[in-house]
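What you see is the complex with one protein chain gone and the rest in place.
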Amino acid sequence: MTTSIGKRELDDAGRALLKRSTRGREDFEDLVVVPVFAVIVALILGALIMLATGVDLPTIGKSFVALGKGSVGSINALSETLTAAIPLVLAGLGLGLGFRAGLFNIGAEGQLLLGGTAAVVFSFTFDGLPFLLLMPLSLLAGAVVGALYASIAGVLKATTGAHEVISTIMLNLISYQILNYLLRQPYIQKEGRSDPISKSVPDAGELPRLLDWIDPNLRVHAGLFLMLAAVAVVWWILFRSKIGFAFRASGENPDAARYAGIKSGLIIVAAMGTAGALAGLAGAAQVLGVLDRASPGFSAGIGFNAIALALLGRSHPVGILIAGLLFGGLEAGGRQMQVDAGVSIDLIAIIQSLIIVFIAAPLLVRAIFPWGFRKSDKAAGGSQ
Amino acid sequence: MDVELRGITKRFGPVVANDAVNLKIKGGEVLGLLGENGAGKSTLMNVLCGLYHQDEGEILIDGKPVTFAGPGDSIAAGIGMVHQHFMLVPVFTVAENVVLGVEPTGRFDHLDLNTARKQVREINDRYGLEVDPDALIEDLPVGIQQRVEILKVLFRSADVLILDEPTAVLTPQEVEDFFEIVKSLRDAGKAIVFITHKLHEILEISDRISVLRGGRITGQGDPHELTEAQLAEMMVGRPVSFTVDKTPAQPGRPMLEIKDLLMMRDNDEIAVDHVSMTVNSGEVVGIAGVQGNGQTALVEAITGLKHASAGSIVFDGDDITRASVRDRHRRGMAHIPEDRHKSGMIGNFSIAENMVLNSYYDEEYSNGAAVNWPHVAETAAAFCVDFDVRTPSVFLDAGNLSGGNQQKMVVARELERETKLVIAAQPTRGLDVGSIEYIHKRLIQSRDEGDGVLIVSSELDEIMGLSDRILVMFKGRIVAEFDNTGGKADRNAIGLAMAGATKGAAA
Amino acid sequence: QVTDTGGIDDNSFNQTAWKGVLDAQEKLGVEGRYLESQAETDYEANVNSLLGGQCDVIFTIGFLLGDATANAAKANPEQKFSIVDFAYDPTIPNVLGQVYATDQAAFLAGYLSAGMSKTGIVGTFGGINIPPVTIFMDGFAAGVGYYNAQKGTSVKVLGWNPESREGLFTNNFESLDDGRAFAQNLYDEGADIVLPVAGPVGLGSAALADELGTEALKIVGVDADLFFTDPEKKHVYLTSIMKRMDSTVYQVIETTMNGNFEGGLIVGTLENGGVGLAPYHDMEAMIPDDLKAEVETIRQGIIDGSIKVGG
Partner (left out) sequence: MTDVTETSIATQKIETSRQRQSRVVGILLIALALFVVFVFGMGLSGDATFRLSRPTDPYALPNLVVPAGPFTYVAAALLGFLGARELIRGGTRWTSLSLGFGLAILVFAFLVWATAGKSFSLTGMLQATVVRAMPIALGGLAGVLCERVAVVNIAIEGMLLAGAFTGALIGSLLGGWGGLVAAVLVGGAFGFMLAALVVTYRMDQIVAGVVINLFVLGLTSYVSSQVFSEFRHLNNAPVFRAVKIPLLGDIPVIGPMLFNQNIFVYGALILVALATYYLFHTRSGLRARAVGEHPRAADTLGVDVYRTRYIHVTLGGMVAGFGGAWFTLGSVGRFDENMTGGRGFIGLAAMIFGRWHPVGALMAALVFGFADSLQQKLALLNTPIPSEFLSMAPYIATMIVVAGLIGRARAPAADGKPYVKE
């Protein structure tokens, strides 16, 4: 049948359908009130835990001051916060994209390790290239290797249906061994060392520090721009691009996507690859911007924290950015807390988890604090 | 046992699904409950069976008010419901499904499956259900699954049986058998509520009829005094035409030619057994057959979802046996899938997004690598207007639409473009008469514009009403072909062929 | 003080160094702070955090902090640093390296173990294959070899091959359970004395020895005298190879307070008491007197240079 669609004038009835529901109090509560509330309650509970373990009140006060000081209280604090956020956000973006495509990728840790290692190896192999070439190409090497490593899980799932949770857990465990092995190879191992540690990144390969003209100890580096660009790009991919539409469609309903002619196998591999590229970039940014070399376990759990981050950010790029800044701030502030008040930095992990609980379970917040929040209609609605 | 519903009101957020409904159900009687999609029939019955709790009103059994905290209570009170969507655990056996919740047990909570099997067989024999208690549900055709649902209710010795659209997926023969079962239950003194969209069924089986519209009871009546047209008008609020108005077909060039097609199932059984057939432009070909005889596999082969093991498929002169789903779609093949919830749409996507689910990559809707969302939204709005999809906004999640509107959305997506061949599988399953009328009209319109149309349906009426030519599938083969110009095909012969009668009998 | 990943309460490495700070707190009235590293990525950040903390001297504990310390020292020439287990070559003016000739003490332990082993097999395993760890294993193996040469026996050392520089490593300094499993593995292969060189991981080995009974399996402790720092399992320790970081750290603090801080290197040896073999404590009665005497002779021999430990 032939219906010309082209540019068609909409009648009133049609135009009426283009109304979007406006954001109301509900969104305000979801996006602002609940998170602020979550942070405050988590901090209070953190204080209670300190009390319970015999920390006295003045020290608790001191530790919260230190937490604030260490995360946003000075240029150095801000710099540390951003430095910590960069790899978290990059890896988190990859995971979030994967979640949207229906892939529960636990493998960011391994992708990050191998991507970072590739960036280091590339940079000292092509030492002598000018900065404008070496640095971007090293980053690219990290992204490519991360993508390839993640694609293993993607290809296995696409061709044999192997569950990506298992294969990415296994790939993580394998990556530690690959890294240990590589770091002992004469080509990669630092001269004169018997422990597994790589050669250093040449200066032209490094992500330059942004604020070292103020103080050489300020570690925030050009990876910051990479992170912001990645947020924008991932947002565009997910919500504006064709491939992103296919990602989301097969994530939401793989069957319908298949019926619509979207090739699920390709999508799985592409989504895994993109996620791996971002994790690889996170690793590359970490070695080129902060660590200067690869050593065993240099990922330091970033790949796992990024899972929490992506979930907290509801797999939305902007959410992930905000969550990443929050986590980065807590990490930097936690360090200060341990120095100033002698409270173990492990408290930060407790606070982080409590924040996630309260943000991810608004029903819980409403159950504990019924006043002030709208009567939740959503609670009664739901499926069907 | 008599049940009375008084002033039942049930809201879902802002939606009032039932609005002060009064209803009486009596033992030894079949009450037919009618209503458009979304009228609130299922909701009302879910309240009665304890799954939902009413916001207002009360339920009386034999005059005494009762409250149900959950389905357990209503089962204990003797009420059993066969739900519109099957409530069977696919990986359990028939016996396990039937006894679930009232299991016979031995010591240490041990599940006594032998007793369960025996009890299932007893009921089987008493009502002539003929179901193998050890078969896995997922291996059974839907007709048999329907019987398992009834077994479940009978097993709990329910006195009130609620049957929510039980015949939607049955073939004519199965419906006849099913009515025998219902009648014997009624004669045994049970009260039965029967919900359906098929007016002739309700006239045939009910003793009393109630009609719901917009959550309220809008009519009551005696099936012996009412006609289908009157019922339809009570349901929809306007006169409805039942016959599909169409001119004789003008078949043109062959649009789809299938030669010697062989399809295998995952378990290595043959699903489609060397089928050859042709669909010409400008004609509607209907495939009749009991579910499980290979129609699904045939459609999957034509649309490219599964690859053929042997044989060829030619579409408008080009061999597409190996072409991808997208390629076929791009060449002008439209596919209205059998199960819209599962494979036709994405509930969490907006209507606009669903409208371009299989064409978002088209130049029409994209700028380079990006999707042109404003244009998509406008087009979707235009489609909604064209196909009477009722929604406040195209940015709403499609999952919020009623079943009929969802199907209209899918049909709009498939037909609102340049098409040459339309494959429609069960295009009106579960829809009310108003929606069915509309979709049928659109399919005929496609034919009149020169498309080839292939309709697969287990609804013999639908096949008879729409098709110019009818093929009957049985055990993976095309066993008979009928010319249906002017509706002249022999309904009985088709039914017999569907049941696998020999050629001699069918002729 | 910035710790390595073992944590301040590891019963050996970090804890011993921290003890030096605590001693100084008590006797010299200084104030000490510590910052635990969770992972290798923290080193630099942690050192930086302490920079802002106006410390007189910052101790970095562990070979792995070598790079981070050097960078920080170069960026902050005013700040005094001291690092345990790392010798810079060339030296950095504001960093004092503290290294230990642990192999000297380990040699004694190896000789003692060889003398005490009933099965003729002793075992060792390490945390990671880095010099401060393998130096224990080298000395231990050399001590066993010396015993074999002296007595004409063939006591075997499992878990470390000084030539190929390969051996048994847990690849972490954390998992106590690995410590138990590795010791069990060595025990299954016949070892009745095990030297775990992996910080707290060795506590897991001690738990196994406790369960099997000290007749079947004895443990040689490292870093501190584990008889005191692991009092619950004190009976399983044959002896400990002590690396007196507490004493060198204390010395560094003392010299700093006196204004005599100088960059460079101090080396702990048997001679200056920077390393040593712990007393036998509960095992005293079990060890034959002539073996004790021989160990003492060797000790003197090492100090006066008549016995070469390395090579």
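Letters are used for the chains, namely A, B and C, taken in the order the chains are written, and counting of residues starts over at 1 for each.
The definition used in the following text is that a contact is a pair of C-beta atoms (placed from the backbone, for glycine too) under 8 Å apart; a residue touches a chain by one contact, two chains touch by 3 or more.
Because the structure is a prediction, the values reported are computed rather than measured.
Peer 1: Touched by the hidden chain, which of the shown chains?
Peer 2: A, B, C
Peer 1: Going by the contact rule already stated, which one of C:184, C:255 or C:272 would touch the omitted chain in the full complex?
Peer 2: For the chain that is not drawn, the touching residue is C:184.
Peer 1: Of the residues listed, C:232, C:262 or C:296, which one is in contact with the missing chain?
Peer 2: C:232
Peer 1: Which of A:10, A:65, A:137 or A:165 sits in contact with the chain that's absent?
Peer 2: Of these options, the touching residue for the absent chain is A:165.
Peer 1: Which is it among B:203, B:262 or B:396 that touches the chain not included here?
Peer 2: B:262
Peer 1: Mind listing the chain C residues that contact the chain we can't see here?
Peer 2: Those residues of chain C that touch the unshown chain are 7-9, 36, 158-159, 161, 164, 166-169, 174-177, 179-182, 184-189, 200, 203-204, 207-208, 210-211, 231-232.
Peer 1: If the missing chain were put back, which residues of chain A would it touch?
Peer 2: Touch set of chain A with respect to the missing chain: 49, 53-55, 104, 106, 156, 159-163, 165-167, 169-171, 173-174, 177-178, 180-181, 184, 307-308, 311-312, 343-344, 346-354, 356-357, 360-361, 363-364, 367, 380, 382-384.
Peer 1: Pick out the residues on chain B that sit against the missing chain.
Peer 2: 12, 49, 51-53, 70-73, 75, 81, 83, 86-92, 96-97, 100-103, 105, 108-111, 152, 260, 262, 264, 266, 268, 270, 273-276, 309-310, 477-483, 489-490, 493, 503, 506-507
The rule is simple: only the chains that are shown with their structure count from here on.
Peer 1: Where the CA atoms of chain A average out and where those of chain B average out, how many Å apart are those spots?
Peer 2: About 45 Å separates the centre of chain A from that of chain B.
Peer 1: Suppose each chain is reduced to the average of its Cα coordinates; what separation in Å results between chain B and chain C?
Peer 2: Chain B and chain C have C-alpha centres separated by 76 Å.
Peer 1: Could you tell me the distance, in whole angstrom, between the mean C-alpha positions of chain A and chain C?
Peer 2: 39
Peer 1: Give me the residue numbers in chain B that touch at least two other chains, ranges are fine.
Peer 2: As it turns out, chain B has no residue touching two or more other chains.
Peer 1: Enumerate the residues of chain A that touch no fewer than two other chains.
Peer 2: Where chain A is concerned, no single residue meets two or more other chains.
Peer 1: Residues of chain A touching chain C in their complex?
Peer 2: 70, 76, 80, 83, 180, 194-196, 216-217, 219, 286, 290-293, 295-301, 332, 335-336, 338-340, 342, 344-345
Peer 1: In their complex, what parts of chain A are in touch with chain B?
Peer 2: Residues 1-3, 5-6, 8, 10-11, 13-15, 17-21, 236, 240-243, 245-246, 248-249, 252-253, 255-263, 377, 380-381 of chain A touch chain B in their complex.
Peer 1: Can you tell me which positions in chain C touch chain A when the two form their complex?
Peer 2: 33, 35-36, 38-42, 44-46, 48-53, 63-64, 67, 75-76, 128-131, 134, 165, 171
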